[in-house]
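Since the structure comes first, as structure tokens, the remarks are kept for the end.
For this depiction, one protein chain was excluded, whereas all remaining protein chains were kept in their positions.
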Amino acid sequence: MIVVMRSSAGQKEIDGVVNRLEREGFKIHLSKGVETTIIGAVGDETRLSTAVAVMPGVEKVLPILKPYKQASREFKNEDTIIDINGVIIGGRELQIMAGPCAVESRDQILEIACRVKEGGAKILRAGAFKPRTSPYSFQGLGEEGLKLLAEAREKTGLLVITEVMDGESVELVAEYADILQIGARNMQNFPLLKTIAKCEKPVLLKRGPAATFEEWIMAAEYIINGGNNQVILCERGIRTFETYTRNTLDLSAVPVIKMLTHLPVIIDPSHGTGRWELVEAMSLGAIACGADGLMVEVHCNPSEAMSDGPQSLTPENFNHLITKLRGIAAVVDRNL
Amino acid sequence: MIVVMRSSAGQKEIDGVVNRLEREGFKIHLSKGVETTIIGAVGDETRLSTAVAVMPGVEKVLPILKPYKQASREFKNEDTIIDINGVIIGGRELQIMAGPCAVESRDQILEIACRVKEGGAKILRAGAFKPRTSPYSFQGLGEEGLKLLAEAREKTGLLVITEVMDGESVELVAEYADILQIGARNMQNFPLLKTIAKCEKPVLLKRGPAATFEEWIMAAEYIINGGNNQVILCERGIRTFETYTRNTLDLSAVPVIKMLTHLPVIIDPSHGTGRWELVEAMSLGAIACGADGLMVEVHCNPSEAMSDGPQSLTPENFNHLITKLRGIAAVVDRNL
Amino acid sequence: MIVVMRSSAGQKEIDGVVNRLEREGFKIHLSKGVETTIIGAVGDETRLSTAVAVMPGVEKVLPILKPYKQASREFKNEDTIIDINGVIIGGRELQIMAGPCAVESRDQILEIACRVKEGGAKILRAGAFKPRTSPYSFQGLGEEGLKLLAEAREKTGLLVITEVMDGESVELVAEYADILQIGARNMQNFPLLKTIAKCEKPVLLKRGPAATFEEWIMAAEYIINGGNNQVILCERGIRTFETYTRNTLDLSAVPVIKMLTHLPVIIDPSHGTGRWELVEAMSLGAIACGADGLMVEVHCNPSEAMSDGPQSLTPENFNHLITKLRGIAAVVDRNL
Partner (left out) sequence: MIVVMRSSAGQKEIDGVVNRLEREGFKIHLSKGVETTIIGAVGDETRLSTAVAVMPGVEKVLPILKPYKQASREFKNEDTIIDINGVIIGGRELQIMAGPCAVESRDQILEIACRVKEGGAKILRAGAFKPRTSPYSFQGLGEEGLKLLAEAREKTGLLVITEVMDGESVELVAEYADILQIGARNMQNFPLLKTIAKCEKPVLLKRGPAATFEEWIMAAEYIINGGNNQVILCERGIRTFETYTRNTLDLSAVPVIKMLTHLPVIIDPSHGTGRWELVEAMSLGAIACGADGLMVEVHCNPSEAMSDGPQSLTPENFNHLITKLRGIAAVVDRNL
């Protein structure tokens, strides 16, 4: 870490910081300038940096090292590739996770599963437990929804991804799902991250609406450090001042995450924009940027959907999207 | 709700919307202008508004009613006052919740408890379960920390507030704490909200770093709707583009929450700024704005604190703050 | 507009609002519900909506109409196509505006002009007047820089785009430039917008770092309303909480602007990310999303650049980008 002393700091304050850092095993390099003194300290900066910031005479402390390790590209240079019964995430083939926001009924989920499979998806997405802003909104079918998802898998051969909202349900959801999804609001639900880390199923970790890249990667680090390295990151839009779109979809997440980590990155243009009319353009953009796949909401009848209708594609629009995506995929050396 | 039709919408699309809304029991008022047709629809708009937004010819749907009910000032005009063994929150007396970020050791918590009590606090704050961005940071003492908090309460007579991070721990934490805190990152942890709603202890609900006032009130609505109406709201800063402060403390939360709801509002200037030098000014501002109290981090030796040292007051600074606060309290007709 | 009355509003308050609106020529539709009364008012809502919001008994006023007219897709359905000496912006051909952040010297600008021309650009970008956060930073060569740009145009046949920072310089800059750029910080510099509206040169209007789509389109409306309809919009990233990238490049601007307006949209991935390593990925994404072109910073020696080195491509990287872009362009039916 770098400790910048106040210009008013005297020798006593400088010695105080230096002694403390040396006592904790840091190797020290001192730079005295005209305006300020800078103390470079090389060692384990995890905890000490905030403490040093409050020592007398200290103006600020700048951390040097990245706070994440196992998720980083430096730690593991090759891309993480996740193989779920032959469906590969993070490889040359793009993966499309498609389906409705929520499981609403047996007919609904079976029909949509067939349609997205025909369209080209290999993974069915749908929520059984739904995080809803209002206690008065539809909260999902719960375990019944999970059973319907399993039935849809059996009928179609699609893999199933669905959200798990708390540690208590991890075991239950893992029984039915092929990939566990951690929703954006739970990105820093640390007990959930710790529980899911002990699970053997792959995890899709959505970026929190106000999470920096670093915080997001740190959340992945919780899961990897806990023993589960099958982590897929999913950008789904961040919260900004713009209200025309539901969120601001940050496609720069794709090259940034690829540069900083070895994990696959998926884009969710449905939550990322909140408007189905924008989903196709943003999907094409995502794949051109290098994303490993998409998570897209598709509903046979969006105006009857119990949630997220405005951001859902019809199966026809979904088919149109896939056709266009194939062109882009070819140009960026991916299959679909 | 108000449905604004596209200027290109024909009679068929208008009829489609009107028929659907009437079928669902809405009372309809139609306004045909030169540029657009507007459909006013009075009824239960909880679910239908997003569905209607996707109907053919619809440009946008504007909800009219507030989505929260039991938390609203219209629902209950008098202020909610919470009495915990004679310590009143939301009444004429201001309440100060003070203590370290985390319980670190028996000596640490007992000493700081005595000091904040002497300073004027009636409630001790400290974390036993700590939500930390990094898996490598100190995660709290867990149940051992809860026991030390209980010991501090016994020694000092202070009430204890501490954070609960998941539904599974609610019972355990409720055994030791007088007030359960829901942290900012868990504001929309809906399973936790539902579990805590069944608990008989008062709940302090922190505003999420990217939560609107409405979303925050909706989270309170979850708790009230679930059966627990002892909800205290706590503003602790929102995430903005400014990085000099850890968060941007939004003091307008005080008059806004007082206007929209009947719930008490507490300000946390420590997390709200991340810098102890700013805590006194923001505390004075908070009380002048009408807050019902403060939650402040105090540590006997901030530069040795295991977390949040830079935002912690020393006991001396805390005493100074309380003295100043008393002056402001008197002017705004509050006691301290 | 829609006026939502407070539930406590009586007949007198309702009449007050209705009478005022009728007096101002609005056509009124009244909806009385159990919880609230809603007044639909069709007419010119430009000014009155905020005034009505303060009338007794009014809870809120919701505007219905879009505040912009001439920039809107409804006003003019066909895409605006701008032809500058045969270089077409907004048509089938993609346009690349490339060059250094600033004109630094004769050698620098002439060399880079040749290189970007070879690479495939038809428009040279470079600043002569530079808006810099610090008064101590390089402020641009001023008129001398404009002359060098003109020389580069003569030598290469490239068109020149450069920024104009105030109304006083519009005439001077227009003398040398083919396209006038309004920088992000000046998006709501209304005197500048009004002056430039009287100029006959095309204008590239960058989105302000904290501007909503609507505010951005309103700024374009100022220029069109003032008499200049050759407006090109340029997304260059918005300010968010994320600090790893210089800004958050909002690619959803492309389909949104195409939907709401008839104006061409250009993406600036250099300012949008602030990191040259991200420029290629975001450029490919931008074109796949439907952008009409790019504005990219290119410098022969980024580590000697007087500004924006970290976000500048070398000519080699620029050539690599163009090659990749050609593949994407073909898929989305564009030429490059």
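Order of writing sets the labels: A, B and C. Residues in every chain begin at 1.
Methods note: a residue touches a chain if its C-beta (ideal position, glycine included) is under 8 Å from a C-beta of that chain, and two chains touch if they have at least 3 such contacts.
Since the model is a prediction, treat every value here as computed from it, not as a measurement.
One of B:S7, B:S137 or B:T248 touches the chain omitted from the figure, and that residue is B:T248.
Within the set C:E221, C:E235, C:D250 or C:D268, the residue that contacts the chain not displayed is C:E221. Check C:G43, C:G91, C:G120 or C:P310 against the missing chain and you find that the one touching it is C:P310. For the chain missing from the display, the contacting residue among C:K32, C:R92, C:R132 or C:K198 is C:R132, taking the whole complex into account. By the touch rule set out above, chain A reaches the unshown chain at residues 2, 4, 7, 27, 29-36, 38, 40, 42-43, 62, 64-65, 74, 239-241, 243. Mapped onto chain C, contacts with the missing chain fall at residues 46-47, 50-55, 67-68, 131-139, 165-169, 185-186, 188-192, 208-210, 215, 218, 221-222, 225-226, 239, 276, 302-310, 312. The omitted chain makes contact with chain B at the following residues, 210, 212-214, 238, 240-245, 248-252, 254-256, 259, 272-273, 277-278, 281-282, 284-290, 324, 327-328, 330-332.
As a convention for this text, only the chains that are shown with their structure count from here on.
Because chain A and chain B share one sequence, their contact can be compared position by position; here over half of the interface residue numbers appear on both sides. Legend note: the chain whose CA centroid lies nearest the centroid of all displayed protein CA atoms is A.
The distance from the centre of chain A to the centre of chain C, with each centre set as the mean of the Cα atoms, comes to 30 Å. Averaged C-alpha coordinates put the centre of chain B at 38 Å from the centre of chain C.
Centre-to-centre, using mean CA coordinates, chain A is 26 Å away from chain B.
Annotation for chain B: residues 239 touch two or more other chains.
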